[in-house]
Every structure is written in structure tokens, then in C-alpha cells.
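In this view, the complex is presented without one of its protein chains, the others remaining in place.
Presenting subunit A:
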Amino acid sequence: MQYQARENMISETYTIPQLDMGQIRSDFPILDQIVNGKPLVYFDNAATTQKPRQVIEALAGYYERTNANIHRGIHHLAEKATAEFEASRRRIQNFINARLPEEVIFTYGTTDGINLVAQSYGRTFLQEGDEIIISTMEHHSNIVPWQMLCEEKGCVLRIIPINDAGELLMDEYEKMLSEKTKFVSVVHVSNALGTINPVAEIIKKAHEVGAKVLIDGAQATSHIDIDVQALDCDFYAFSLHKLYGPTGMGVLYGKEAILNAMPPYRGGGEMIKEVTFEKTTYNELPYKFEAGTPNIADVVAAKTAINYVENLGKEAIADYEHHLLRYATEALSSIEGLKIVGTAKEKVSVISFLMDGIHHQDIGVLLDQQGIAIRTGHHCTQPLMHRFGIPGTSRASFAVYNTTEEIDHLVAGLLKVKKMLG
């Protein structure tokens, strides 16, 4: 009933996308549990999404039937493991529409991918006085690797400012670009605000001055269709655990010619062609960036996560999440004293908010007592929090398995928090 009542509150009319929610929710076993005496409401999806049964089974199945070290073995299991591992690479190539499978480098996650580019590309091709552009809304993982590089090489870090809605000031960005700009590294979707940045335009403008571009796609891949060739980005980094896949596994996409020009970042097994004490020659792409035994099981299970997402359909997911975003924006705005931080026109299903006179940590603790999981704090975006003059926010982020009923629980939970702390 509550659902209907709130449904009527939505001011604009639009068709509510139809997904088989009963089926989807039953695909995620973790959701069916009681936390602090209440049914779990999981709204911390921007931190990590839950995993469907299919992914969990793929992971267990790999260890039950396939496990072996890959690439050099000549026995049956090694060949099977290698085939599954490389099939994941091609699946991901297809998912992001990369030109070649070897443009897909397996990493430990988005942070690892950004560090790889900063250390390998940055240390080789950037020099003193060169400018690197990032934005105010970057996650620390897309700030600190560049600061480290700037300290070492004497490069200059420049920051694209934002407006009060949490959108990049594109005019200011354009003014920053010059022949000194050698690298631009910008987040596709803000983890703290949900803003979708106009990355295609950012990339185009950067290329006009000859700069290379990395896009931090950590928060984008579960919400938006990614086509690295259409975007024309030089690098694109993301993590599978935010895409219904396993933890500890990510992807760095890079254009073949650029990756070929870059030196290896870590030394070890797998990444070599021949080793002598006098001289070592390196393996080809993608292996020269994959030193040591990789995270085989998680890579193998990653393709199941991608299959899951594509079976539901990226567009259907985006439409449904947009519905959740509109519903939640309206419902949360009805709470007196609640202010949403991040009101960009283009947003994914992430809502950061403040409540008058209430510390975000208190909100998080009291919602947890009601079985509701949100994230509170600075979201690893301290410079962005400084820009808004706040120490942190409370953030609810929605995934495809969330429902409007759960949003009603959140609203009721927040009203209780308000009553207790008022």
C-alpha cells in the first residue's frame, strides 16, 4: 500500500520498467536474511554490489572442477583453466567493446589499474612542468597516484572545479587545456554524488591538445553501457566487485599502441619472454602487465557476472535504477531538514544527503540497528567534501535488486533517527 501511496507522489508520469523482481531477488541469497531483528535492506551498492548465485556457483565450480595454474601447464586442468581465464578476457573485451582481447589487462581493481598507468605511462612519458588534469570529485584513488607521480617527476596537478549541483565546470576545463596538458584522468560517475560526467566531451577536448585520457569507471560499469571505442579513451579502469562480480579483481583497458609503448610495471613470472642474469626480455600484451599468478578463480567467475548483467539487459537495469532514483529522491526530499548533496541533471542511482543537526555517523549506526545498510563519511573524496564545506554525508546507493518498498523502509528509518536525535 505504501508503495502505491508513494508511487502517486511522483510528480511526472513515466512507465515503470518491468523486471522480474521476485526472480532477481532470489538470485541474491545474501539479501534474504535478518539483521538486528529486521529484514536486511542493502543500500551500500556503490561500495560493493552483492553477488548472484550464478557467480557464487561459478567461483565454487572453478575450484571444484578446474583449478590449476594457467598458461604454462601442459596437463588437462591447466589447459581448461587457461581456456576459461582467456574466455573471460574475451567476454570483457566484448562487454566494453575493446578492439582486441589483449587490450584487456587484469588487475586487482580500479585503484590498481590507475596506479599501473601512473607508474608505467606516467613515469615514462611525463616530465617536469607537464600538467595532469583531474577533477574536484575524484576518489582518493584517482588523486593520490597522480600526486605521487607529480612529486617524483615535478608535474603539475590541475583540478576541474564543480558547481553546487556537483557538475563539472566544462568551461573551466577547456580553459585549463594547453600544450602543457599531457594527461587527463577523470571519474566517469562520482561515487559520492552519483554525477555522470560528460566523459566523451572531456576525452575529445583532451585529444585536441594531444593529452592522453584515463577514465575511472569504478562506479559506471554497473549502471551505464561502456563502449571504449566510441568514447575513444586511452585507458578505462574498473572493478568487477561493483558489477555483481568477485572482489579483488578489476580491468584496465588501454589502447594497444599505448600499452605496447609502456614498460612493465611489476616484474616476475608470466610477464617475461626470456630471463638471463644479463638481460631479460618481456612478454607481449597483455601478459607483460600481469606478473605472477593472477586471481584466476575470480577472473573466471567474472564472465558469469557480466553474463548476468547482459541477460537482464543494461538498458532495463538503467531504466529500473532510474525509477528507484526518482522515487527515492522524491521520498527523501519529503523529510523535513534533509538535504540532498549532488543534484546533477545526469545521475546514477546514488543519493548523498545531510540531515539538519545530525552527524552522519549517528544516522548510519541507528539505521544499522534497523537492518538498513548505508555508507556514511567522506566516501574517500575529502577534497569534494571540502568543496561543499561538510565533513561527510550519508549515502544510499541502489542496485537492480533493490525495491521501492525498501526505500520506504529507509524513509521510515530516517524518521525514527530524527525522532530519536531531535
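Annotations
The rule is short, and it goes like this: a contact is a pair of C-beta atoms (placed from the backbone, for glycine too) under 8 Å apart; a residue touches a chain by one contact, two chains touch by 3 or more; residues count from 1.
The rule we apply is simple: contacts and distances are computed from a predicted model.
Per the UniProt record, the chain missing from the shown structure is "Fe-S metabolism protein SufE", taken from the list "Stage V sporulation protein AD", "ABC transporter permease", "Fe-S metabolism protein SufE" or "CO/xanthine dehydrogenase Mo-binding subunit". Of the candidate positions A:L193, A:I317, A:L366 or A:L410, contact with the unshown chain belongs to A:L366. Screening A:I30, A:A165 or A:M420 against the full complex identifies A:M420 as the residue touching the chain left out. Contact between subunit A and the absent chain runs through residues 36-37, 358-362, 364-366, 369, 376-378, 391-392, 416, 420-421.
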